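One protein chain is absent from this view; the other protein chains keep their places.
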Amino acid sequence: MTIDELKPIVESLIYVSEEPISVKQLAGLLEGESPADIQTATDQLMEEFNARGGGLELRQLAGGYRITTRPEFSEYVRRYLKSQPSARLSLAALETLAVIAYKQPITIPEILEIRGVTSTSAIKTLLDRRLIVAKGHKQVVGRPMLYGTSKDFLIHFGLNDLSELPNLEDFEDLMSS
Amino acid sequence: MTIDELKPIVESLIYVSEEPISVKQLAGLLEGESPADIQTATDQLMEEFNARGGGLELRQLAGGYRITTRPEFSEYVRRYLKSQPSARLSLAALETLAVIAYKQPITIPEILEIRGVTSTSAIKTLLDRRLIVAKGHKQVVGRPMLYGTSKDFLIHFGLNDLSELPNLEDFEDLMSS
Partner (left out) sequence: MKQAPTEQPDLIASEFATSDDQYKVKLSMFEGPLDLLLYLIRKEEVSIYDIPIARITEQYLEHLRAMQELDIGVAGEFLVMAATLIHIKTQMLLPRDPDTPEDLVEDPRSELVYQLLEHQKFKGAANVLHQRAMMEAATFTRPTDSDEENPEVAATLFQLFEVFKEVMDRRRAITEIEIARDEMTMAEKIAQIKSMLETSTDISARSLFERAGSRREMVLIFLSILELVKELVVRLTQSQTFGDIVIAKREVA
């Protein structure tokens, strides 16, 4: 298939996929097409799709591609969906999540050491919200559970991968000003 | 609002709607905009959207508007849907899976004894989903089949091996707060 033939197929697959769909997944569905071609088709499609300046946007998210509405129209969409705001994350949960995101995989005692407070209820919330997942036991005395961020974490915060997290050192001089 | 300003809003509303959305519904959401303008915006949007020749199509359906994939790509869409058995499990299947994960290898009568209810259809689901596999016969009267978790189970739950399954202590660590 040519790149131009691939593009509409990729578009329909991105549309029907419930989760962001990766080039690898696309390649699995498009037998005989090279991942490189699919990547090229996807890149071109994204550029063209977004050049329209419509109400929709094709984005890279959690290692895959997804179509979402543009944030500037959220007011109308909310009004229509009558969407209920989901419970907001507490400051404690957000801070705990930040520690886990940057230091993963990390155990509860290690989080306590960094934050200076116990974070178990925050961790429970984050697990329930599927923003973090257990990543096995650490091979030290007591074999404590290790935690890391999930795919839902990337989606929730609009990240393609963890490398898109802001540089932690950028926050160093927040106070010296 | 101008027609050009209305178009992307209409597009995002059509995209998020579960059912085809009508001009009347759109007018209800876009207070102060005339239904005639909304009709014009929707007509123009449909023309432009479909002129792209992408994988998607904006169609008039059941008195409203809806975005669908183009029929010529249905083969790929079908392939995708087939490749994606829902990531969800019924509670019965989940309970059965949990018992198998922690008590493997285990026979159907033993699962029955633990759960107190028969699990045969749950076991069939789990086998179909390749989350469990048969692990030979138990050397007792009737030689019942033994079941255990599969490699797919480990992948599904992000485990390297079974020793990484959370235990009571991990659970209590979280609940102690």
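Read from first to last, the chains carry the letters A and B; within each, the first residue is number 1.
The criterion applied here is as follows: a residue touches a chain if its C-beta (ideal position, glycine included) is under 8 Å from a C-beta of that chain, and two chains touch if they have at least 3 such contacts.
These numbers were taken from a predicted model, which means no experiment stands behind them.
*Asks:* Where the complex has a chain not shown, which of A:36, A:117 or A:162 is the residue touching it?
*Replies:* Of all options in A:36, A:117 or A:162, contact with the hidden chain holds for A:117.
*Asks:* What is the set of chain A residues that contact the non-displayed chain in the whole complex?
*Replies:* Touch with the absent chain occurs at residues 15, 18, 57, 66-72, 74, 77-78, 81, 83-86, 88-89, 91-92, 94-95, 97-99, 101-102, 114-118, 127, 130, 133-134, 155-159, 165-166, 168-172, 174-176.
*Asks:* In the complete complex, which positions of chain B touch the hidden chain?
*Replies:* Against the missing chain, chain B presents residues 12, 15-18, 67, 86-91, 94-95, 97-99, 101-102, 114-116, 157-159, 165-168, 170-171, 174.
Going forward, only the chains that are shown with their structure count from here on.
*Asks:* Chain B touches which residues of chain A in the complex?
*Replies:* Touching chain B: residues 7-13, 15-18, 28-30, 45, 48-49, 52-56, 67, 69-70, 73, 76-77, 79-81, 108, 118, 120-121, 123-124, 127, 133-137, 144-145 of chain A.
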